[in-house]
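Missing here: one protein chain of the complex. Every other protein chain is in place.
== chain A ==
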Amino acid sequence: MKKMSWFNLTSLTLGFAFLYIPMIILVIFSFNGGRNVAIWGGFSTKWYGELFHDEKFLDAAWVTLRVAFATATLSTVLGTITAYVLVRGGKFYGRTLFSGMTYAPLVMPDVILGLSLLLLFKAMFNQMGMLTIVLAHTTFAMCYVSVVVSSRLLTFDQSLEEAASDLGASAFDTFINVTLPNIAPAVISGWLLAFTLSLDDLVIASFTTGPGATTLPIEIFSEVRRGVKPQINALSTIMIAIVTVGVLIFSFSSKRRTLKRIADEQQAN
C-alpha cells in the first residue's frame, strides 16, 4: 500500500472541509438558545419545540411526503420502462427524439421546465394542486431513474435473458423473473433518487402548485427569503439527519449484499 502524497491529502481534507463545514455550522446553530441568530447564546432545543408546534410546517411536510412517494413510485415504473426500451428496444421510429427527451430534462434549467409545465396544466386543469406537482416531478424524475437503471441493464449479462426465452418464457415472464431481479438494486436506487429529487424541488413545485398544496421547500423558501430563521435551522438539521441515516443504512446494506454475493460465489466454486 503506497502512501498518499501530501498534496492529495491536503486537497482531500480541504475539499471535504468545504463540503461539510457549512452544514455542520448550520446544525450547531440550530441548538443556539440566544435571540441573535449569529451569536452563540447557550445550548437549547427550543427552536425544535417551536417547529413542532407550527402547524404550517407539519402540513407542508405531510404534503411533501405524499407528493414524493407518488412521484417516486410513478417515475420508477416509467423510468424503468424507458431504460428497458432504450437499452433493449432496438431501433424504432423516433428513437433519437425519444432518447433526446430522456436526456434533456437532466440538464434543463428548472425555471424552463416549471414554466412550460405550468402553461400546459393551465390548459388542462381548472385548478392545480398535488396532482400537477406529481405529474411535473414524475416527468423529470423518470429521466434520472432511466439513467440509473440503464447503466445497470448495460452491465448485466444479456445471455441470461436469452436463455430464459430459449427455454420458452414469454417476454413478459422473462422481464419479471430474470431481468427485474437482476436490476432490482438499480430500481431501488432509482426510487430513492426520485423520492429525494421530489423532496428537494422548489422551483418546479412553486410553478405547478395550487391552493392547499404548499410543499416544504416552498414554505422554507418563503420563510428564509428575508433572512436566517432559527426554526429553519432546526428543520434543516432534522432533514440532514434523516438523509444521513438513510444513506448510511442504504450503503451499509448494499455493502453487505455485495459481501454476501462474493461469499456465495466463493462457496459455489
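By our rule, contacts are C-beta pairs under 8 Å (C-beta built on N, C-alpha and C of every residue); 3 or more make two chains touch, one makes a residue touch a chain; residues count from 1.
Keep this in mind: contacts and distances are computed from a predicted model.
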item: Omitted chain, identified by the protein name its UniProt record gives, among "Chemotaxis protein CheW", "ABC transporter permease subunit", "RNA polymerase sigma factor" or "Aldehyde oxidase"; value: "ABC transporter permease subunit"
item: Sole residue of A:53, A:122 or A:261 that reaches the chain not shown, by the stated touch rule; value: A:122
item: Per the touch definition above, residue among A:25, A:163 or A:263 touching the missing chain; value: A:25
item: Residue among A:58, A:163, A:184 or A:247 that touches the chain left out of view; value: A:247
item: Residue numbers in chain A that touch the chain omitted from display; value: 1, 4-5, 7-9, 11-12, 15-16, 18-20, 22-23, 25-26, 29, 36-39, 78-79, 81-82, 84-85, 89, 92, 94, 98, 100-105, 107-112, 115-117, 119-120, 122-127, 131, 135-136, 138-139, 142, 146, 154, 170-173, 176-177, 196, 199-200, 202-203, 207, 217, 220-221, 224-225, 227-228, 232-233, 236, 239-240, 243-244, 246-247, 251, 255
